[in-house]
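Sharing a structure with you now.
What follows is an incomplete set of chains from the complex, kept in their original frame.
Letters A and B mark the chains as written, and numbering starts fresh at 1 in each.
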Amino acid sequence: MQVIRQTNLQLPAFKRGFHLITPFIEAAIPEWPDRGLLHVFILHTSAGLTINENADPSVLHDYEHVFNRLVPENDPGYTHTDEGPDDMPAHIKATLVGSSVSCPIADRGLLLGTWQGIYLCEFRNRAAGRKLVLSVWS
Amino acid sequence: MQVIRQTNLQLPAFKRGFHLITPFIEAAIPEWPDRGLLHVFILHTSAGLTINENADPSVLHDYEHVFNRLVPENDPGYTHTDEGPDDMPAHIKATLVGSSVSCPIADRGLLLGTWQGIYLCEFRNRAAGRKLVLSVWS
């Protein structure tokens, strides 16, 4: 018999940039099934989620560099500027990375590659802690 | 007992740009479960789906501006040019946003953040109405 378990996860506030949050997610799941799928969803439009390298902090630094180059602040073409120069770029960046990640579960844990971790991508300068919804399918 | 319900959704034709389609999706689901997950899939390669800001139309305008800057038409490096200058950029843009979105269901409705809505990202100049497949897991 399959079950769906939905868990809310309130993250602490993170500064602008890319941050590994795999341990927060692992700690929030009350019980891992033997096999299944994890779906992680962020309830915000100026931050996102992605899965990438979990070992070297320089990768996280370079993500911030590249995303700022791809979607710079103060583009004279922006019309949505009332919430500050970091706001409109944050929306676009959130779409580029996406608002959810999903990955398999096996042996009562995340089935990730050796170097994979889940990132919170915080695109605002000063954001409160972000809210996630974790769904576990088994 | 879990069930999967699959529903086809034929959207009307939208002009090139970003469009909120949450109401179309909500109206197409015949019965919401108490808890679950919605998966929305687009059956096309030159349009995509994303989740972002649902309140201010200027955000949708600026999305179009930024995606046109990131993947411009008439790049001399393109070799796939037979279907018009908007075609190859449309494929790339569709990959950047993605061909599906998924979000949790709770209390017999979408569990979205306050400012979140589902966008159709129409990247062709003149496209017929797009076809979606909605899968509800409960």
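One rule holds for everything that comes next: a residue touches a chain if its C-beta (ideal position, glycine included) is under 8 Å from a C-beta of that chain, and two chains touch if they have at least 3 such contacts.
In this text, all values refer to a predicted model and were calculated from it rather than measured experimentally.
With respect to copy number, the whole complex recorded in this structure file holds 3 identical protein chains, 2 of which are shown.
Methods note: only the chains that are shown with their structure count from here on.
Remark: rotation between chain A and chain B after Cα superposition is 120° (nearest 5). Look at where the CA atoms of chain A average out and do the same for chain B: the two points lie 20 Å apart.
By the touch criterion stated above, chain B contacts chain A in their complex at residues 1-2, 35-37, 50-53, 56, 58-59, 61-63, 65-66, 69-70, 96-98, 101-104, 106, 111-116, 137-138. Contact residues on chain A toward chain B in their complex (touch as defined above): 1-4, 6, 39, 41-45, 70-71, 75, 77-80, 88, 91-92, 94-96, 98-100, 102, 131, 133, 135, 137.
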